[in-house]
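Every protein chain but one is kept in place in this view of the complex.
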Amino acid sequence: MKLTRRMFMQGAAAVTALMAAPRALLAWPEKAFKAGSSDEVMQALFGSADVTESGSVVLNAPDIAENGRVVPISVSSSLDGVQSISVIVVENPSPLAASFDLGPGASADVSTRIKMGKTSNVIAVVKADGKLYSAQKEVKVTIGGCGG
Amino acid sequence: MTRKLWIVSAATIVCSGLNVGTALAADQAAYDAACKAAEAARQSAAEMRYEWNTIKPLMEKAGVAAQAGDYERAVKLCDEARKHGEAAMAQAKHESEAWKLSAVR
Amino acid sequence: MKRILVTILGMALVAGLAWATPEEDRQAFIDYHKKRFPNVAVEDYVNGVYAINPPAYQQWLQIEEFPPYELAMAEGKELFETPFANGKTYADCFPNGGVGIRQNYPYFDAETGQVKTLELEVNECREANGEAPYKYSKGKMAAISAYMAFTSRGQKLNIVIPDDPRAQAAYEDGKAYYYSKRGQLNFSCADCHVVNSGMMIRADMLSPALGHPTHFPVYRSKWDDMGTLHRRFGGCNKQVRAEPLPAQSEEYRNLEYFLTYMSNGMDVNGPGARK
Partner (left out) sequence: MASDIRIKAKLNGDTAEVKTLMKHEMETGTRKDKKTGETVPAHYITEVKCELNGKLVMTANWGPAVSKNPYFAFTVKGAKAGDVLKVSWVDNKGGGSSAETTLG
């Protein structure tokens, strides 16, 4: 494995290089990440909160999170033409946890681990061929006492 | 050593006396005594490896109260700290034999 | 009369206990767990609470897909392989170059009359080579310990208590620590992890004692960090509101000696990931 590590703060040249680099996909959606409700997140990300619940979106999350700091989540979809997958934790102060933009070759199947402050519905939103589909699940978060 | 302590206490009493009047001087001394007793109990429990982690916070709170002039509360907190220390010592003594009854066998 | 009888019985038991050998203790420990969790295979206890908690086990498997301790392992490997200023390495300090030796720790050192742990010897190695010792609870020590445990995965714990009264005293001392109630809550280690294992304490299931030391050091989500076994000992002490002892204090080393002996014959599977 070849490794490189760059600190982009090192100089203006690096910053310029970054700006000049071709970027096929959109910039980091700041407004959506700063939004305080799931509807605001949807508006900021998609300009619409009009979403259809669909069995073709599969959200895999635990019923009871072992630890709210590390909740394993995965989202996959059998829909064609998936453009993006977003994960929204309704009760988090900033509900949008992550949003994945799929380029050519990427399968609609992503996994990550997220923080949850308390018990909440988690919504997976899949954008496919310009339309929005979702799946949701309640994940219980309990306050730990001892552990391990 | 005893003499030095006496001088320190005396100085404190004098200082308190100058600042807030003699009525509180006795309370400062009572706090000093209660605090000393608590610290002694804590140390004994610690030497037995049985110190409770409640003792130091109680004494810290007592110190804050004393600094604010609330000697009554400070003495109360120190007394509680001392009781925790004594309970820990009693626990140590009891457990030195009692543990054998709970071992898996 | 009844009370006197109970007292006499109690004394007889206490007297009887003094004669239990470590091997008898270990067998009793395993029998206890077999009775308590009849559906759990002994070898599965290396997975700690996940051996007895299926929903948590599923989440743990997902964490194990790419466990966070792998970052520490990589750091530990690099630290382990980087020579000291004098050109020597950790490999020069340990048998078999320090690889695949975790299962033999802790051991009784006849020379010093003390129980030696792996972490203690890592620092002895550093100091013998003119390097400053690491702190014992986390950080670089936990990283090196994680790497050394990883190279020993699958090896069977082989803790030896030699025919030396000092070694037996150290074992007994660790055993006493394990079963003695302490702190304001008046709980012993065993009260949680033997008597009440599998029960919920608030939102957490208490893990069983058997197999406990097999998977350390651990990355604990609660810490968001790595920690050694002694860091966990300190945490347990604090939770019963007792003042923790320093990592690698004689008491904790003896405790590790006893506790690891209880898991003799089980696979090393550290480092681990825990909630």
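Going in written order, the chains are labelled A, B and C, and every chain counts its residues from 1.
The criterion applied here is as follows: a residue touches a chain if its C-beta (ideal position, glycine included) is under 8 Å from a C-beta of that chain, and two chains touch if they have at least 3 such contacts.
Keep in mind it's a predicted model, so treat the numbers as computed, not measured.
Novice: Which displayed chains does the hidden chain touch?
Specialist: A, C
Novice: Check the options A:M42, A:L59 or A:A97 and report the residue that touches the missing chain.
Specialist: A:A97
Novice: Give the residue, chosen from C:L61, C:A74 or C:A110, that touches the chain omitted from the document.
Specialist: C:A74
Novice: For review purposes, identify every residue of chain A that touches the missing chain, sorted by number.
Specialist: 1-9, 15, 18, 24-25, 28-29, 33, 69-72, 74, 89, 92-94, 96-107, 109-116
Novice: Under the stated touch rule, tell me which residues of chain C contact the chain that is not displayed.
Specialist: Counting only chain C, the missing chain is touched by 65-66, 68, 70-71, 74-75, 77-78, 224.
Criterion: only the chains that are shown with their structure count from here on.
Novice: I'd like the Å distance between the centres of chain A and chain B, where a centre is the mean of that chain's Cα atoms.
Specialist: Each chain's C-alpha centroid was found; their separation is 54 Å.
Novice: Suppose each chain is reduced to the average of its Cα coordinates; what separation in Å results between chain B and chain C?
Specialist: Centre-to-centre distance between chain B and chain C: 35 Å.
Novice: Which residues of chain C are in contact with two or more other chains?
Specialist: Counting only residues that touch two or more other chains, chain C contributes none.
Novice: Which bits of chain A are touching chain C when the two form their complex?
Specialist: Within the complex, chain A contacts chain C at residues 62-67, 69-70, 72, 111, 113, 142-148.
Novice: In their shared complex, at which residues does chain B touch chain C?
Specialist: 46, 49-56, 84, 87-88, 91, 95-105
Novice: Okay, in this complex, where on chain C does chain A touch?
Specialist: Chain C residues touching chain A: 48-49, 55-56, 58-60, 62-63, 65, 192, 201-204, 206-207, 218, 220-222, 224, 232, 239, 274-275.
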